[in-house]
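To start, the structure itself, in structure tokens.
All protein chains of the complex are present and in place, except for one that has been dropped.
Our next item is chain A:
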Amino acid sequence: MGRIELDQLTRRFGATTAVDRVSLHIEDGDFVALLGPSGCGKTTLLRMIAGLLPPSEGRILVDDEDVTEVPPRRRDLAMVFQSYALYPHLTVASNIGFPLRVRRRSKAEIADRVSEVAEQLELGALLRRRPKELSGGQRQRVALGRALVRDPKAFLMDEPLSNLDAKLRTATRAELAALHRRLGSTFVYVTHDQVEAMTMATRIALLNAGRLEQVGTPAEVYDEPASVFVAGFLGSPPMNLLPAHVRTDEGRVLVTAAGVDVPLWTGETPEQDVTLGIRPEHLTFAPLTEEPGARPLLRGTVCTIENLGSEEIAFCAVGDTTVAVRGARPLGVVEGETVALTARQERVHLFDAGSGRRLVWQPEPAFATA
């Protein structure tokens, strides 16, 4: 079992609040990615769960037991540090066996468990080496082995892949996801890399300035971002966000801005300022001759084109904003060209211009229009 519950968890450093009243339920067997930019409080949150940092306020429960005041060694959680924190004076075998050694298990039992774990992680040939004789990828696996050697309630990981090169990171990502499936244990994984979060996590908790912005499956946070921050954080390039205005025109909701004309649902809504969001991969080119009114339409000029090999990204000036369009290469446009862009209506996101929260369309109940 490994259910972790955070209740209004807060941590202040002097006048700054690093983690601000975060409440989060992590179910047994979840792979939760704590995702956010540098300084959003994700590592602080993880260190509080681990017990390395006392919270200023709030509670932490593991399997319904309040562990807020319990020291790390009694929480039965394993952690992989960003630096891996391999004990430099101990061999790989002693590093992996350390958690069992301090629990005073017999030498034979430790040796058995260590070789079992080493085999799983393909570390068998390295057991007698010291950390300084290992490559980055090998060190990462030893750190993982030290966590795996006992059966903790949950695994906490603090950016464990950030010190690996791109190729190794991709491979290790797949291994970690497979490990999670095999063990079925709870993983709490801190990362600033959205690809890691999207590919491995069963749920993503997005943090911004110490506050939880959104919690959901990778598909939920990507397809239905709860705020402008989430929309602008996920995706590469992230969602295009344009300041716009909503009004009702002839019984239809219309979003307009300079060079933007997006007809949406039939119905009525009070006028308001909004942020219009469309993902770069959901934009396609439309004929220049197309009249506005039938479907979302943006007009602009191509500024630059980036070649990604398989795909291209065209950056177009629409009004005062730059809008990215992503598609298979070649996109078929040139720099300086005037273009029209369109997207399917369900791919259009709206956010409140003031609060930044997502706006959803609620059709009025049938009796109201009758």
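The definition used in the following text is that a contact is a pair of C-beta atoms (placed from the backbone, for glycine too) under 8 Å apart; a residue touches a chain by one contact, two chains touch by 3 or more; residues count from 1.
Everything below uses one rule, namely that contacts and distances are computed from a predicted model.
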Record-based protein name (UniProt) of the chain missing from this complex, from "Cytochrome c oxidase assembly protein CtaG", "Cation:proton antiporter", "DNA repair exonuclease" or "Glycerol-3-phosphate ABC transporter permease": "Glycerol-3-phosphate ABC transporter permease"
Residue of A:Ile4, A:Leu35, A:Ala50 or A:Leu234 in touch with the missing chain, whole complex considered: A:Ala50
Footprint left on chain A by the chain that the document does not show: 50-52, 71-73, 75, 77-79, 81, 83, 85, 87-89, 98-99, 101-103, 130, 132, 146, 150, 156
